[in-house]
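Heads up, one of the protein chains got dropped from this complex, but the rest are sitting where they should.
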Amino acid sequence: MTKVSVLFFGATADEVGDREVDLELPENSRAEDALARIVERFPRLAAHKLLFAVNQEYASGAEIIGDGDELAVFTAVSGG
Amino acid sequence: MTKVSVLFFGATADEVGDREVDLELPENSRAEDALARIVERFPRLAAHKLLFAVNQEYASGAEIIGDGDELAVFTAVSGG
Amino acid sequence: MTEEIRDDFYEITAAPLDVGAIARRVVPASCGAIVTLDGFVRQFTRGRETEYLVYEAYEPMALKEMEKLGAAARERFAIECVTIVHRTGRLEIGETSVVIAVAAPHRRAAFEACEWLIKELKSTVPIWKKEVYADGETWIEGAN
Partner (left out) sequence: MTEEIRDDFYEITAAPLDVGAIARRVVPASCGAIVTLDGFVRQFTRGRETEYLVYEAYEPMALKEMEKLGAAARERFAIECVTIVHRTGRLEIGETSVVIAVAAPHRRAAFEACEWLIKELKSTVPIWKKEVYADGETWIEGAN
């Protein structure tokens, strides 16, 4: 299994009730699979249009997730 | 006769060697006549493209000059 | 010739922003203009009164995205120096949330780059805004 941290911010942190959770994924999971698993675990996230980052870079979905990677799930940004 | 002050700034003050001179003009002179008379008196001004103001407004040339008016002769502006 | 310039500055901070100091942190000798955008908390948005805002950032990623924007702006515009600072935490009405300052030899490029940078920041840099009203609060979700 691949162990990763998943970070949440703003609206997604409120939905999850936490700012960081640990997650185990099958070996060689892709980013899109990881995101699907996170939404499955925290179904209230499905109410939002979600963006997804792996190791502090926006993910296309095809990235292979490795042990210790930092994932992040958040809504469309609204800074400025 | 109409008595006016004529102000000079920057390059025109250097050419005239003064920042303000008194000038007498025939009654009902127009701004363009006043400017011509000033250049006649200070011929070094003719080396410059000149702008002309009457009472702190850009003059078109047709304005009638009155007693006590404030004239100003200067080169194209270069502030900023 | 692309000479590397090390004066760009990107920061995320919970401290109040001093716009003038940020904008004049670097004044390159080759430049004649700095264009600054000061984005601040407005009292009324869509007719509703805001009491205050809370900004939250995914800090390390936000800094990386700001750096990418600065580098992209240098590619697109003839500019010399980019500064981007974003505040986080609770901001009262009128307080500055973001400062973008661009120094350039000629002002046109500085205006263009500054406007481009704020537009891009608002769509790519992972920072979120919560609007707090007298009767509730809501995290704002961006357009894309």
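Note that the chains take the letters A, B and C in the order they are written out, and that residue 1 is the start of every chain.
Heads up, the rule we're going with is that a contact is a pair of C-beta atoms (placed from the backbone, for glycine too) under 8 Å apart; a residue touches a chain by one contact, two chains touch by 3 or more.
What you see is a predicted model; the values in this text were computed from it and never measured.
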| Who does the absent chain touch among those shown? | B, C
| request: Have a look at B:10, B:26 or B:68 and name the one touching the chain we're not showing. | output: B:10
| remark: Missing-chain contacts on chain B, rising order, are 7, 9-11, 14, 48-49, 51, 53, 56-58, 72, 74-80
| Which parts of chain C are in contact with the chain that was left out? | 18-21, 23-24, 27, 29-44, 93-94, 105, 107-108, 110-111, 114-115, 118
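FYI, only the chains that are shown with their structure count from here on.
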| field | Leading chain pair when contacts are tallied as C-beta pairs | value | A-C
| task | Please work out the Cα centroid separation of chain B and chain C, and write it as a whole number of Å. | result | 48
| request: List the centre-to-centre spacing of chain A and chain C in whole Å, with centres computed as mean CA coordinates. | output: 26
| query | Can you give the whole-Å distance between the Cα centres of chain A and chain B? | reply | 74
| Which residues of chain B are in contact with two or more other chains? | none
